[in-house]
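Have a look at the structure below before the remarks.
Just one protein chain is left out here, and the rest sit where they should.
Showing chain A:
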Amino acid sequence: MAESISRSLRDGCMEGEHAPALTIEDSLASSLGSSVFDHFLANLVSQIAAGKSQARGLVLVAFNRSPAFYLELLRRKGVDAQHVDKRVRILDCYSDPLGWKKRVPPLKTAQNLPVKANVACFSDARDTNKLMASILDLGKEFVGQDKSRFAVAIDLVSSLLRYTSLPIVAGLVNKLRSNDQTSCIVWLIHSDLHEQRVSAALAYVSTMVASIQPIAQCTDEQTSQQNSVWLGKNSDKAKLHVRLKRRNGRVKLLAEELHLDQVGVKFTAVGDQNSNAAKSLLPKVQFNLQLSEQERVERAKVVLPYEHQGNGEEIQIYDGRRSLSDSISISQPSVASPVISDTQVAPGIGEIHYVRDSDDEQPDSDEDPDDDLDI
């Protein structure tokens, strides 16, 4: 599944369509989003360096971590330094997003590290128009005469949302997607830093949404001791739920497990041993908490009241007084109706025993129910 995401980013967009966009979202319950972002970023850069992707270069907008971190990350992932210099441009929104360093005297004792040619400092994070222009300027270095495209990665949209509003950020993303030179876009968001609508809005403008969920769920009743065990379990393992939107409008839902090790993130299919493990977690009590096969079959046969059975039959409303056998004789057997307990039912049809309270009471003919009215 992660492979299909990488392929989609590698292949980019078709002529006349918007660029594919991947949203990676996580939360404090399972904060492996940065590692997953690093994985897809390194993968994409490797493909670009090998000439296998539609994009000829990548513009990385770094809010969350320093440019030095990403250059080191790509080096560790085996991307040649020359390719990085040639194919990657980093817009540094981490070091000085608000321009403070331009307004205070610099450190005289700061070591004069060589300024990397492929890193451009950006000091006006509140101005998204300027941000957009800077991204396109860096991307133009890859475009050339043959109208090539470039990929864009934003390491943390949550940081951008601190400086500006959701409509403006959504507008920026849409403009990037619809730009003729954009091949694909990837971004990371921490979903618990925003309202639900923010994640939803970004999901609407994405073609792929990869949501990282914890492996083990936490309950409110857990003590601190149990919480620490739970935190330990979720620190390097998680579930990845992906929603892929196809061009034909179909949405595909997939799930994988991921775990973090020294090399990076590894993805594995969700295995059967997990369901067996889940079964073994059921408490051992003297009564049966699960349904047998016979019980499942019987439950499936129950005709539910007040609902159509999904077979194209006309909906018939049950009035609460006819028995099931009467309704069977009047219409098709699939019509919903409960049954009085002593009525014979047709074989193979499930039954619900329902006794109306009011049926037990016989109206008293001597009493006028309106006697207590004082009109």
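Rule of thumb we're sticking to: a residue touches a chain if its C-beta (ideal position, glycine included) is under 8 Å from a C-beta of that chain, and two chains touch if they have at least 3 such contacts; residues count from 1.
Note that contacts and distances are computed from a predicted model.
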{"item": "Undisplayed chain, where the name is taken from the UniProt record, one of \"Vacuolar protein sorting-associated protein 16 homolog\", \"Elongator complex protein 6\", \"Fibronectin type-III domain-containing protein\" or \"UspA domain-containing protein\"", "value": "\"Elongator complex protein 6\""}
{"item": "Sole contact to the chain not displayed, among A:Met1, A:Leu73 or A:Met132", "value": "A:Leu73"}
{"item": "Touch criterion as defined above, residue of A:Lys52, A:Lys130 or A:Arg162 at the omitted chain", "value": "A:Arg162"}
{"item": "Touch residues of chain A, complete complex, unshown partner", "value": "28, 31-32, 34-35, 38, 65-66, 68-69, 72-73, 76, 94-98, 100, 103-105, 107-111, 162, 190, 192-194, 223-225, 227-229, 231-232, 235-236, 260, 262"}
